[in-house]
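I have a structure here, written as structure tokens, and I will follow up with some questions on it.
A protein chain is absent from this complex, but the other protein chains hold their places.
Presenting chain A:
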Amino acid sequence: MSLRVLNPNAEVLNKSAALHMNINAAKGLQDVLKSNLGPKGTIKMLVGGAGDIKLTKDGNTLLKEMQIQNPTAIMIARTAVAQDDISGDGTTSTVIFIGELMKQSERYIDEGMHPRVLVDGFEIAKRATLQFLEKFKTPVVMGNEPDKEILKMVARTTLRTKLYEALADQLTDIVVNGVLCIWKPEEALDLFMVEIMHMRQKFDVDTRLVEGLVLDHGSRHPDMKRRAENCHILTCNVSLEYDKSEINAGFFYSNAEQREAMVAAERQQVDERVRKIIELKNKVCSGNDNNFVVINQKGIDPPSLDLLARAGIIALRRAKRRNMERLVLACGGEAVNSVDDLTPDSLGWAGLVYEHIIGEEKYTFVENVKNPHSCTILIKGPNDHTIAQIKDAVRDGLRAVKNTIEDEAVVLGAGAFEVAARQYLVNEVKKTVQGRAQLGVEAFADSLLVVPKTLAENSGLDTQDVIIALKGEHDRGNVVGLNQHSGDPIDPQMEGIFDNYSVKRQIINSGPVIASQLLLVDEVIRAGRNMRKPN
């Protein structure tokens, strides 16, 4: 081999060895993630080198936490994680689908088939499956008011794969209401407008939806009120601290008095800004018992806090940038960048603002707002693991609801789509294909079955029995999925099991692309490191 001459350290794997390295890596990754899938999967506990524990049921989180070294596995993992970035779910499905495509291909390749032919078959099957998906999907009409029931069903399907049933059902309402809170017809959904906040306190079932905002900080002055009703909210991005760096003449004073005088002069500018805020407060709060709250994105230093506290104003500093937007959506008013043209119109309103302290952590609740278009899902749990679990689930749930609204369609779940698509490919598409590419279509079709197979396996059911039963029902024209408890076919529509259309489409799209790339690898050349070492 010529490369040996160029670099004696380079390691070269020839065609079949390279192929098997890829296939084994894909199968290995599939094995790790397989047991995660579905409402009967296992939760994974990762114990790190320092003995710290991470618990996850989410394929995306699991992949990120694993220190993968095999280059093929990394490639698959990247695809799967990208899948999550795009559609918010389906990481596990992507990995096991790619793994299964490789596994099915291995059978044919070992019998002497050229990978190129298989890949051609994959391409045909992929296009046919996508077309089939268009026919198979269940359209959902959004109109002026989204169908809450269907949104709940989609959210519940996702949440039940991450949390136990009772908690999943509780969160279903929270998630759907959260999205509907920020939903406006004719406008793109921005899920960032649903804040996810957590408190290490109480129990998982105390998780709730706050119509308003929860901030993860409090006022920094002992004399400010901890609880106030009927509050005007000023959302601003104005520096209320004495900023030395604005001036350049740090050194040109000759005595202490001169220095003091200079500091005082600079200080005045800041005080002026504070005074304008206090003026506005006096304007809107005189003669009634309303309160005034300033939430600032920039800093507020102690002298300014002092002035504000004396005027009876509650002030929070260094608010999250996103909270500026959220506050305006939740409370009304506008975010101001300068105190020069303050008017009562720029103020928002909240019925109740109060502070909650746990240890060194402070939380400020802005509640009882009118017509909120932003809200907070407040996660509670006794420990960090519980919180992380719920957070993963909530993110997925939100994405599932968002996808449904944007897709205006859902797909029947519980493996129903996969079985139906497989039957369609085998019974209809295969006939139309000339020559050996048929086998590629067949391999693709069989690979689709990995979803119901894994669901059955994770539920402790006999895979063969389940698949035969499902195929039989489909051949009789009934669209059915798998009942995870009994192993019998069920109608997903009746059970309310729906998956996201865009997630399914993305999996069908990206799986074969990666599998094809890996199958067509001729030779693996790597200078330096040993790739045969176990990872």
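Throughout what follows, a residue touches a chain if its C-beta (ideal position, glycine included) is under 8 Å from a C-beta of that chain, and two chains touch if they have at least 3 such contacts; residues count from 1.
To be clear about the criterion, contacts and distances are computed from a predicted model.
One subunit of the complex is not drawn; among "Trafficking protein particle complex subunit 8", "Ribosomal RNA-processing protein 42", "DNA replication complex GINS protein SLD5" or "Protein misato homolog 1", its UniProt record names it "Protein misato homolog 1".
Of the candidate positions A:E65, A:D147 or A:E229, contact with the hidden chain is made by A:E65. From the set A:Q30, A:Q83, A:S346 or A:Q389, the residue in touch with the chain omitted from the display is A:Q389, counting the whole complex. Only one of the listed residues, A:S35, A:N230, A:N368 or A:Q493, touches the absent chain: A:S35. Considering the complete assembly, chain A touches the hidden chain via residues 32, 35, 39-53, 55, 57, 63-65, 67-69, 74, 77-78, 81, 85, 162-165, 167, 200, 203-204, 216-217, 220, 222, 239, 241-246, 248, 250-251, 253, 255-256, 259, 299, 301-302, 317-318, 320-321, 358-361, 381-386, 389-390, 393.
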